[in-house]
Every structure is written in C-alpha cells, then in structure tokens.
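With one protein chain held back, the other chains of the complex are shown just where they sit.
What follows is chain A.
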Amino acid sequence: MSMTMVLLIVGMAIVTYIPRVLPLTLLEGKELPPFLQSVLRNIPFAVLGALIFPGILLIQEGNLLFGVVGALAAIILALIGANVMIVVLGSIAVLSLYIFFI
C-alpha cells in the first residue's frame, strides 16, 4: 500500500466524518427554536423528493424511457402499499423484463 494512498484515504475519511458527526454531537440535548426544529423535521421528506427527481429518470444515460418505466413501477408498487423491499425488488424485476422483451 503506498503511503500517499493511505494519506489520501485517511484525509478523505476525516473530512467525510466531520459533517456527519458535528451536528449530531454538538446539538445533543440542545433545545432549538421551534421554527428551526420544524425545518429540521421537514428535511427527510424534502431530501427524498430531491434524491428521487431528477435522478430516477436519468439512471440510463440517453434513455429517458428506461428511467420512466422504472419510476412508474416503483411509484405504482408504493401506491398500492407494498413494503419497501417489494418496491425495490419489483422495480428491478420490471426493468429486467423490459430489457429482455423490448
């Protein structure tokens, strides 16, 4: 293992850990203003929207339809109330069939 590579990896590990650990530890037990608390509670749902779109449509470069089919499969499965694992495996299955038959 080269020394430079180890230094690089350790450096990357440190700067990745900082944003993960600082808020969780510095804010422990602190009562934030109500508005800020509400905003922080909104973040999981907002970030899900941003993580899904537009990424889900762009999973295969230059083939928007592939992403649309995958997105529709996931949305329909989730809408009918399937649990997360079924949504994941079902969407993979639909796209596998799509590749084989179209």
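By definition in this document, a contact is a pair of C-beta atoms (placed from the backbone, for glycine too) under 8 Å apart; a residue touches a chain by one contact, two chains touch by 3 or more; residues count from 1.
One rule holds in what follows: contacts and distances are computed from a predicted model.
The protein name that UniProt records for the chain not on display, among "Biotin attachment protein", "Branched-chain amino acid ABC transporter permease", "Chemotaxis protein CheA" or "Heterodisulfide reductase", is "Branched-chain amino acid ABC transporter permease".
Although one chain is not displayed, chain A still touches it through residues 1-2, 4-13, 15-25, 27-29, 32, 35, 37-56, 59-60, 66, 70-71, 73-75, 77-79, 81-93, 95-96, 98-100.
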